[in-house]
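Take a look at the structure below.
Only one protein chain is missing; all other protein chains are in place.
Think of it as A, B and C in the order they're written, each chain with its own count starting at 1.
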Amino acid sequence: MIILIVVYILILVLNVPGLIKRKEWRELTAFSVLYVIAFTLGLLYVLDVPIPSPMKGLQHLIADVLGIKYPKH
Amino acid sequence: MFRYISKIIRYSALKSKNAIHDDTPDKNNNEPILSDLEKNLEKIKGVLRDSSDVTFHEFNFGHDRRFKGALIFINNLTDKNEIHKNILQPLMYDVLLLKKDVNMDFTKIDTVRKNLISITGTQKLTLMSDLLDHLLTGATILLVDGAKEALAIKSQKIEHRSIEEPGTEAVVRGPREGFNENVNVNIALIRRKIKDPDLCIEKFNIGERSKTDVYIVYIKNVANPKLIEEIRERLSRIKTDAILESGYIEQFIEDAPYSIFPTVSNSEKPDKVVAKILEGRAAILVDGTPFALVVPMLFIESFQSGEDYYSRPFLASIMRLIRFLSFIISALGPAIYVALTVFHQELIPTQLLISIAAGRERVPFPAILEASLMIFTFDILREAGVRLPKAVGQTVGIVGALVLGQASVEAGLISPIMVIVVSSTAIASFAVPAQTDSGTILRYLYLALAGLAGGFGVIMGLLATLLHLSSLRSFGIPYLWPIVPLNFSGLKDTFIRMPLWTMSKRPNAIVWDGSDSYRQGPGLMPSPYKKDSDGSK
Amino acid sequence: MSIEKGKICNLQLLFLITGFVQSSVLLIDFTVVITEHQTWMVILAGLAIAIPFILSYVALAKRFHGMNLIQINDAVFGRFLGKVISVYYIFFLMMTLSFNILDVGELYATFLMPDTPFIILLIFFTATCAYAVYKGLEVLARVSHLFVVVGVIVIVSTFLLLIDQMDFSNFLPLFELPFIRIFHGIHIMLSIPFGETIAFLMIMGYINKTEHMVKNTLIGLFIGTASLLIAAVRNTAVLGNTEAIWTSPSFQSTRLIDIGTVLTRMDFLIGIAQTILIFFKCSILFYALVVAVSQLFGLKSYLPLVLPLAGIEVIIAATVFQSPVDHAAITQDAGIIYSVPLMFVIPPLSLLIAKIRALPKAERGKGV
Partner (left out) sequence: MTKKINILTSKLVICFLMLFILLGCSGGREINDLEIVIGMGVDKDENSENILLTAQVVKEGEMEKSSGSGGGEGDGKAFWNVFGTGKSVFEAVRQITHKTGNRLFVSHNHVVICGKDLALEGLQKYIDFFLRAHEMRPTTIILIAEDRALDVMNAKPETEKLPAMNITKLVKTYGFTSHFYKVNMKDFASCLMCGTRAPIAPLVGISQDKDNKDIYVSGMAVFNNDKMVGRLTEDETRGLLWVLGKVESGVLLISSPNKQGKVAFEILEAKSKVIPEVKDGKIVMHVKIKGKSSLSEQTTAEDLATIEAFEKMQKAQTEAIRQEIMAAFDKSKELNADIFGFGEMIRKKHINKWKSLKDKWDEIYPTIELNTDIEVKIQKTDLLKKPVSPGKEEK
């Protein structure tokens, strides 16, 4: 938990000042969006909150809804 | 955040530097030399009022002693004999040999120079600052009343060591001479090996206070003009107060100041420097140090020794492979040991594992601690051994060997295998002198990684090192050339050394397309006898 | 405006592709369970089928020189649809990258260092990949031949070290399995090493000369496939009928090395070599992903996105599958089905549309 926060603060420190100095607001926005997602995911992981797996969803969609799948061998 | 802090530091540094500039007393440096001798002398005396080693010698000369002159020099930098014999004597007495009616006008400095001074290497000066510069580098300044110019006469007498065999880079076969602290001697040593009009020696003067002479030495048509331009540019960018050693220059011009790998090589041996100049590199000689810098540096240069080329290629190739191996051992030895014994015991053959385990039975520390302790002790010993006088150094060595080798094992602090690992690592690290520093740092780094994540950590560290190395450039040349990027003709002189007659091209990363990139023509492979030769058989 | 400033040369492309394909040596294990001793056939068939598609990627890259996949999508399918397809691609790249990171994690968690926490291995590994991406494509391309050399040495040396344990009658009978299994195997083969080369569409735009691209791509593919083939042959010849029971046959076969009493348990060294190869693949994928995302957002530099994306990838890799069993089951099924349009439909389709609309000329000014 603490490690996670430290790491993410480090990431922030590494990237943000440069972006602000170079006035790259678009980059900053993209960075912040991804940063927030990454931090949220990390936090959820550390807190043991189950994170939905996109592949499970796909499997469900493709195999059960669309019915495309290989037979069991 | 770090960036802000560093900015503040940088700013304050800049400010303090400016402050130094403001304090300098010679504000009037750029004033011209006046025709009034008294005033000139007054001014110079004003600037150098606290320097007790400056001699001002005023005298009259000419047939009727109507010309007034003054000699200014620094006592210990100049050769008094020379001044007496070749400056004062002609001015005051030999002038009398001239017929009276010649009536020269000795208020013109040119007339004085051409007719009376019997030393070569004189220079006319018009500015006060130039005058001071020359005076402080050891020239004798001649001022004549009525002339708006001064004459700087070279009469330096600089004490220097004789040419000796350098302490580093000892060879079994090859020239024994080494550079010394006098840059003029060093240039002479180079000049003596390349008798080519294309050999260029460009002079720079760097250091606000030290005014150190720095020379770029290269061969026109062989070295890439872009490289030379880059060096000039980087050298002229240096604004510092003193250059005491070539290391100062190195740190101001290197490509990757944050890298642990050096991107500028140095050498004490003229033959080595000349060989590199002939490959299209440029040497930077700095007054006051026997170490010449050579740029650009390639990583493989660290593994090449001058002797490789003097001895026949077979053993030289094996030796070179051994050097590569020793670098690997020196960087990875303890890390591999720790990774194996802590994480991957299954890789050790059973019998060996059992004896390692038996050796470690009494050792209370974890392997990582044991290893770092041992390496640390070794580094202490090394540092102490280098700094101490020779006689004491040996004692330290013996004591150290006993402490490290025997006592600590018997006391159960260190396992015998660890002693073997660390000592072989230590020995190996000296096989590649150019990379000893980086090897030492890497050793600690990899050891830490090995202790944390075993072989996985080490391999990740290696990958990062590889990527770092291959992203480095030294004056535009990829550092790992010819391995990364791959160059087959360059590989002839990498892991093995091919015979000299096969390497007819200079390294093609360094020389540029328009240059004379061939060392020699093809077909130089020696053969017992030629068909057409009419000589003995 | 292209994001990457470095240029790569043709020979480097060859090595990049070789290394990319070669690094799937561990991943043929997904196929082995299904096709057993006929895996080698499946690899060859996969290559044969994949070549036209990969050539279509190359043709696309040549046609839109200097542009990457995202730009091509925008150019071909228009602003909106292009963006949708690009997001699809980005999802694919993200998933593929996380699977590969996970593969390393599983390799270590199952075989080499089961006592070390899984997530830490992932972080270590992803951090190193991020470092590689920071260094840029040019550096990666420059060192690519070293990775290929490591791969070839490892694969060939394990083959040679195991040669006395091989029983080539294990390949008999030649045709035993029902066709559907072979087909399934071919599909996996097509997707996992070959189809993933779609990531190269993010890179191919930066090649300085387009002349020998086809040739070099093909040679790269052949060398890479040869490595896979050697590994598959080794596995089958050594493991025989037990091939299908192991969690990782490729790895198990190297565990059998027993030369004298010293050269045993080479598995860790092999594991390291595999790690290096997968690292190479992951770096390429990561690079493609980062560039794709920053292109989608229209950024000038991809560097700020590296670390957040690395963070996301680690978590995805850690949570996407519950266990290797899950991993294998889903990869063999939905994992290869969802990406079919990306690999085998969209690129040829874009090529076709581009041809009909004579696109690159009209769009070049915008793309460059």
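To be clear about the criterion, a residue touches a chain if its C-beta (ideal position, glycine included) is under 8 Å from a C-beta of that chain, and two chains touch if they have at least 3 such contacts.
Computed from a predicted structure; not experimentally measured.
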Checklist outcome for this item: In the whole complex, of B:Leu189, B:Ala223 or B:Val363, the residue touching the missing chain would be B:Val363
Item to check | Touching the absent chain when the full complex is considered, from B:Thr78, B:Thr341 or B:Thr494 | outcome: B:Thr341
Item to check | Residue in contact with the excluded chain [from C:Thr110, C:Ser157 or C:Thr210] | outcome: C:Thr110
Checklist outcome for this item: In the full complex, chain B touches the hidden chain through residues 2, 256, 258-259, 341-343, 345-346, 350, 353-361, 363, 366-367, 445, 448-449, 451-454, 457, 464, 468
Checklist entry - In terms of residues, what is the contact footprint of the unshown chain on chain C? => result 110-111, 113-117, 120, 123-124, 127, 130-131, 134-135, 169, 172-173, 175-176, 239-242, 245, 252, 255-256, 258, 264-265, 303
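Keep in mind that, in the parts below, only the chains that are shown with their structure count from here on.
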Next on the checklist: Centroid of chain A to centroid of chain B, CA atoms only: how many Å?
Outcome noted: 50
Item to check | Rounded Å distance, chain B centre to chain C centre (Cα mean) | outcome: 47
Checklist entry - Which residues of chain A are in contact with two or more other chains? => result 18
Item to check | In the complex with chain C, residue positions of chain B that touch it | outcome: 343-344, 346-347, 349-351, 453-457, 459-460, 463-464, 466-468, 470-471, 478, 483-486
Item to check | Residue numbers on chain A that touch chain C, as the complex places them | outcome: 8, 11, 14-15, 18-19, 24, 26-31, 34-35, 37-39, 41-42, 44-45, 50-51, 53-56, 58-59, 61-63, 68-71, 73
Item to check | Touching residues on chain C, where the partner in the complex is chain B | outcome: 11-12, 108, 112-113, 116, 120-121, 124-125, 127-128, 131-132, 135-136, 139-140, 142-143, 145-146, 261-262, 264-266, 268-269, 271-272, 275-276, 279
